[in-house]
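Missing here is one protein chain; the remaining ones are kept as they sit in the complex.
So, chain A:
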Amino acid sequence: MSFLDSLFDQAGETAGRFLEADVRLGVTGLRRAGKTVFTTAVVDNLLRAGRLPFLDVVASGRFQAARLRPQPDADVPRFAFEEHLATITAAQPDWPEPTTGISQLRLAIRYRPNSALRRTLQSVATVNLDIVDYPGEWLLDLPMLRQSFAEWSALSLELAARSPRDALSVDWRGWLSAIDPAGPDEEEEARRGAALYTEYLHACRRAESFLSIIQPGRFVEPGDLKDAPLLTFCPLPGERRGRGTLWALMESRYEAYKSSVVRRFFAEHFARLNRQVVLIDVLGALNAGVSGLGDMKRALEMSLEPFRHGSSGWLDWLFGSKIDRVLFAATKADHIASSQHPNLKGILDSLVAEARRTIRFEGAQVETMALASLKCTETVVTEHEGRTLRCIQGVPVGRDRPTVLYPGEIPDGADAMTVARNRSYRFMPFRPPADAGRDGRGLPHVRLDQALQFLLGDYLE
């Protein structure tokens, strides 16, 4: 390690530092979308560079090496790349735990520039890639920045009263109907309400039907804020009340949450993004049927609205972000046979059509793709009742033996909603492949190299 590292450093020293570029890649996604696995796979594949035929810098032989470097923000925990990789490639392979806090990693990529002119200036150039990982739950805090307490309360209450959430929120709504928002601001009452609301959010997260909208994110993934008074509020019905009331207390905490938690998080980690990949677990939502997909669609719209790029986007106005490429990726494409990937992409296209139009209108490039950060299955063909079916073969989570699964066919050119209606899919979670990464070429994937080419290709020219 030290030898290679010193070689790497030497190359960097002789090259000088003036052609060094920093890229901040935002890996965005709702909870369980696959951010942590994506980040781990990206880093491992760039370090080993053995499975990236569609990444031009590698394919053309200009890639030299990639190394992990000290990250720029010293106050943010480091992304536990080694641990995640060890979990995935262990003898008993497993998935990383759901993320509970923010973390960051810097990867330096050294390559030979393509243009002769740049090469005469500097034979070796460096790109520093910074990636931030965080719990997906926090993403949905973003739209709150623009909502007042009253607006947010109204929306949340309406949502909670609708199926399938109505059953989960019974206790909390019972409490709501018993209290008076205009009553005195008793800490005891506030704590009780917040606890019931948090319980309801946890129930949403556990729910059978895949529910995406869970606000505020810190209630279920508090990070370093566990039990802080900032987290003791909940939506209240009715209009604004005067000073000293329960309403006023909750409103002030809501505002404090916005300014010292949400705003800080996004100012520190989203403001300086150059590139953005939005991971979407389309298959998970399809599994859950119409309600799951509808919920995800709304959550997506909510979380993407602030990312409107350019002049009219308010995140932009707020933080001065300058994202010029956005990739929407349907993750876990290895849950279906490869012949189905175009159809999966079709559903993704219809899901993000609107966001895509806006972003493109603002001048950023947009691309959609079906990918798998870690390919856990093989596509196989088998006969069933005289028909040839394209299926997938892999080891499901919780089992030891491989199975062949026919999860159901996604029709082509269909709107996402009509697909989910009346169809029951069964996309199973699979275990990471037993020999992942053994060949030293990097974790196996589907189209991760094409994603990287779109996101970073021009930086590596």
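The criterion applied here is as follows: contacts are C-beta pairs under 8 Å (C-beta built on N, C-alpha and C of every residue); 3 or more make two chains touch, one makes a residue touch a chain; residues count from 1.
Here, contacts and distances are computed from a predicted model.
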Listed names "4-hydroxybenzoyl-CoA reductase subunit beta", "TIGR01620 family protein", "Sugar ABC transporter ATP-binding protein" or "NitT/TauT family transport system permease protein", with the criterion being the UniProt name of the chain not displayed: "TIGR01620 family protein"
Candidate in contact with the missing chain, chosen from A:Leu105, A:Ala194, A:Val277 or A:Val446: A:Val446
Option touching the unshown chain, where A:Arg162, A:Arg298, A:Arg357 or A:His384 are the choices: A:His384
Touching residues on chain A - with respect to the absent chain: 51, 53-54, 59-60, 333-334, 337-339, 341-342, 372, 375, 378-384, 387, 389-391, 393, 401-409, 411, 423-426, 441, 444, 446-447
